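With one protein chain removed, the remaining protein chains of the complex are shown where they sit.
Order of writing sets the labels: A and B. Residues in every chain begin at 1.
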Amino acid sequence: MVETNNLNESAREEKKTTINLDPTISSMAASGGESTSDPSAAEVIFDVEKLDAFYGDFKALSNVSLQVYKSQVTAFIGPSGCGKSTFLRCFNRMNDLIEGARVEGTIKYRGADLYDEEVDPVEVRRRIGMVFQKPNPFPKSIFENVAYGPRLSGVKKSKLAETVEKSLRRSALWDEVKDRLSASAYGLSGGQQQRLCIARAIAVQPDVVLMDEPCSALDPIATARIEELITELKSEYTIVIVTHNMQQAARMSDQTAFFSVALDSHGSRTGELVEFDKTETIFTNPNDSRTEAYITGRVG
Amino acid sequence: MRLASSPADIAIQTAKTRQSLQRRPQADLPGTLFKWLLISFTGFAIAFLGVLVVVMVNDGWSVLSGRLSGFLSNGFSQRSAQDAGVWQGIVGSVQIGIATALFAIPVGIATAIYLVEYATGGWFARAVELNVRNLAGVPSIVYGLLGLTVFVKTLDGFTQGKTVIAGGLTLAAMVLPIIVITSVEALKAVPQGIREAAYGVGATKWEVLSRQILPAAVSTILTGTVLSLARALGEAAPLILVGAATGFISFGDSNFLETFTGPFTALPVLIFNFARQPGEDWSANAAAASVVILILVLMINGAALYFRNRFEKKW
Partner (left out) sequence: MTTISAEELQTASGRRLRSSLARWMFLLASAITILISGLIIWTIASEAWTFASQVAADQLQTIGWFPRRGMFDIGTLILNSAQIAVVSMIVAVPSGLGAAIYLSEYAHPRVRRIMKPTLELLASVPSVVLGVFAISFITPVVLSKFFDEINFFNKLAAGIGVGLLVIPLIASISEDALRAVPRDLREASAGLGARKATTAIRVVIPAALSGLMAAIIVGFSRAIGETMVVTIASGGGDTSLFETSIKESGGTVTSAMAALGLGTDQVAGNDLAFQSLYFLGALLFIITLVMNMLGNLIVRRMQERY
């Protein structure tokens, strides 16, 4: 049983998420997540069409097409090395930071081509935030960590404290740190640091939050708290999460995309999208045999 | 090895094994010898520092105990060894140090930033890197040649000839590669995760640099900078070529600012001068001046190392 996090003020229905101890994944998928009646009727935030991603000559991803919908959790699952993280980082142009990385195809964010020449990646990253696998707080105080982004966006000094408090409350960290905001962020535990990173990401009021295996470096208790947090955040942000943990995807997401490795025409490895559908479908009635093989654990 | 069959045999075998497992210290003579050889070599290096200090203090004792304040405040006087002092050397060294720091630190750190944050992998970056590494190995007197030709003669309008500004530029050129190398290491030590997080929140490159990376690396950069300035403090050869006064100089009536554009000398050059003069009195002066410079250099180094240990970033 997981304790409820008491998030005040927001007029959100407080839903207690229980971790189903029943090992069948299908039952988890059916009960988990707060799905709207038909996910695909919601607004499209990202529209990906025939995307290829390259690191130099190496083709990390081939021909990926899918849509990400507003206020939902979309999960990317699949074995190691199939390009899930690469794909995620295309959404906020983090791959630009890597020498030799490039994409072909289109990603449209609310109708605008993310890789258009006119687009400034800095603004992209403000609207599309990211939480990383290993918690990476700045070597500064807790307050400064969260205040960093808003400062750059021009939030006035007088309003900073308010912004920081709001973000920390939304990430369920406020009560634990409100008395030591000027303490170093490195003094927090792993789980707390990751929640701080989430607070930092949402402090700039993004539209989307991307999460790259946010729980893989955390213990089960911290993981559970973060999963709960994600489920609550989804009403306000669109969330895309990469995860190695199938059960996690089944618990939390509305849509799931399954990636795998394939051999391309030249015989070299590349990542591709095998199947993309409602989470319930993927986990109970997948269309592709490879999906089924992965879900049932027959292949790693 | 024979298979033990009877209880007696077993007992004997056990005893032998136990014995062979205990390697008695005397039996490992070669190993111990080697170890002590290494210790003596290491000790030699450390001991010589001690001997050096003792010898210098001893030789300069008459000066240090007898007329320390006079020694520190007098000028270099060719007339009498008993009147000579290191004041002009100290002033000169401080002035040169300021000039060196002003020229070398900004350029050095900026170059390091370019190499680590901007141009990784490109041909220009690799050329700069290679060039810096080579420059670090160029003997100091060659920098003196550079100083003489370019800073004293060609840039005579800016430096006013053989002045501390020319000396400062010369030593700055010498110290620049070291500052670049230590700053590059400091910047590379900042974990990549911090950069990603800073970019991820929507910051420009300059903002990431100025608000996250530089503040994180600054203590290491500072330590490296101070250490290289301490090294510059001890250099005489380049300054000799650039025209540091090796004879009598006088500041005359010039005020502090004007001394920047007049004849100059530096502490190590003074030591060289003292050492060149015949006679025991001058030798005592040389030794005493050596003690002064040793104290200064060891103080600066000690402070830098202390700060490095205290503010060492633990990621």
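Annotations
As a convention for this text, contacts are C-beta pairs under 8 Å (C-beta built on N, C-alpha and C of every residue); 3 or more make two chains touch, one makes a residue touch a chain.
Please read these numbers as outputs of a predicted model, since none were measured by experiment.
From the options B:Val86, B:Leu171, B:Ala217 or B:Ala286, the residue with contact to the chain not on display is B:Ala286. Although one chain is not drawn, the whole complex shows that of B:Thr120, B:Asn134 or B:Gln192 it is B:Asn134 that touches it.
Of B:Ser65, B:Thr120, B:Thr149 or B:Gln192, it is B:Thr149 that touches the chain left out of the display. Only one of the listed residues, B:Gly97, B:Gly167, B:Gly243 or B:Pro263, touches the absent chain: B:Gly243. Panel shows chain B; residues 23, 28, 30-31, 34-35, 37-42, 44-46, 48-49, 51-52, 55-56, 59, 106-107, 110-111, 113-115, 117-119, 124-125, 127-128, 131-146, 148-150, 173, 176-177, 180, 202, 204-207, 209, 227, 230-231, 233-237, 240-241, 243, 246, 268, 271-272, 275-276, 283, 286-287, 290, 293-294, 297-298, 301-302, 305 of it touch the chain omitted from the view.
The set of chain A residues touching the chain not shown comprises 43-44, 109-114, 116, 118-120, 122-124, 126-127, 152, 154.
As a working rule, only the chains that are shown with their structure count from here on.
Rounded to a whole number, the gap between the C-alpha centres of chain A and chain B is 49 angstrom. Residue ranges of chain A in contact with chain B, taken from their complex: 92, 94, 97, 99, 122-127, 129-130, 132, 134, 136-139, 148-149, 152-153, 197, 200-201, 203-204. Across the complex, chain A is touched by residues 120-121, 191, 193-204, 207, 211-212, 216, 313, 315 of chain B.
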